[in-house]
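Take this structure, written in structure tokens, and hold onto it; I'll ask about it next.
What you see is the complex with one protein chain gone and the rest in place.
Take a look at subunit A:
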Amino acid sequence: MDAIALTDVSKSYGNVLAVDGLNLAVEAGRTVALLGPNGAGKSTSINMMLGLIRPGGGRVEILGGSPEAAVARGEVGAMLQSGELIGELTVRELVDFVRRLYPEPLGLDEILRVADLTELARRRADKLSGGQAQRVRFALAIAGAPKLLVLDEPTAAMDVESRLRFWKSIREYAAEGRTVLFATHYLEEADENSDRVIVITRGRVVADGTAAQIKAGIGDHVVRFTLGGQPVAGLDGLPGVSAAEISQDVATLRTADPDATVAALYRGTSLEIRDLRIIGADLEDAFLALTREP
């Protein structure tokens, strides 16, 4: 049984199509990143998985049933994109309140430890920094020991160090065989913290696989060198090259086989090559290529 299964799901607001025939399935036990630029339909999709928004069309199944049923059984925990806490209550009171709403919650001290809140337990929620409040919202999301944890841009308000500690907490939680789905528009985050990346843009899945597969799908390396005003033609005919571009004396070749391309450049042409660089595709390139407007 898949933890999440979306079949032909769509949702529009007025005449804006936020989600457009989305199909995705997430097996139980995986940590999956939902990667996409702002406005790609990530939050709308997540809110439909949580039963907060009804899909306009298609079917959403969570842990084998409707999202509402999974939430009511206490099998889902979520950290939504925004949400203030109750300022008058302490961290400990908030976490304890939410964990008691679940049938089989984690222990209070364990939640506080995992979310790195033990020291802040007695602090009132209105005295927390943005990053601290995020950690409390994470604690609320895991409080009920949900089988499926959904996080919508969880590190938005965090600095680099809190971000690292935060992902450590999530990995610790996911290691118990739970399913985690997180939305992000940070590429490294998707790369480093998930075992599968689903790229969506304009409400559709445009790529789906491990970070490495997605990079490989784009595949190309870039070979770049300075021409210095030499006349040139036929660069796009070199072995492996799929596209060649010359601007301001710099030639940029996109190639599937950088070794062959470079060899041919030196042996097969009489060009004087300077400043040669070979740049590997990273997820950023892949992401930009996938989400570029058509």
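The rule we apply is simple: contacts are C-beta pairs under 8 Å (C-beta built on N, C-alpha and C of every residue); 3 or more make two chains touch, one makes a residue touch a chain; residues count from 1.
We adopt the following convention: contacts and distances are computed from a predicted model.
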item	value
Complex member absent from the view - protein name from UniProt, among "NADH-quinone oxidoreductase subunit A", "Respiratory nitrate reductase gamma subunit", "Aspartyl/glutamyl-tRNA(Asn/Gln) amidotransferase subunit B" or "ABC transporter permease"	"ABC transporter permease"
Of A:41, A:144 or A:203, the residue in touch with the unshown chain	A:144
Which residue of A:9, A:53 or A:290 touches the chain not shown here	A:53
Absent-chain contact - pick from A:20, A:93, A:110 or A:192	A:93
Where the missing chain touches subunit A, by residue	50-54, 71-74, 76-78, 80, 82-86, 88-89, 93, 97-98, 100-103, 137, 140, 144
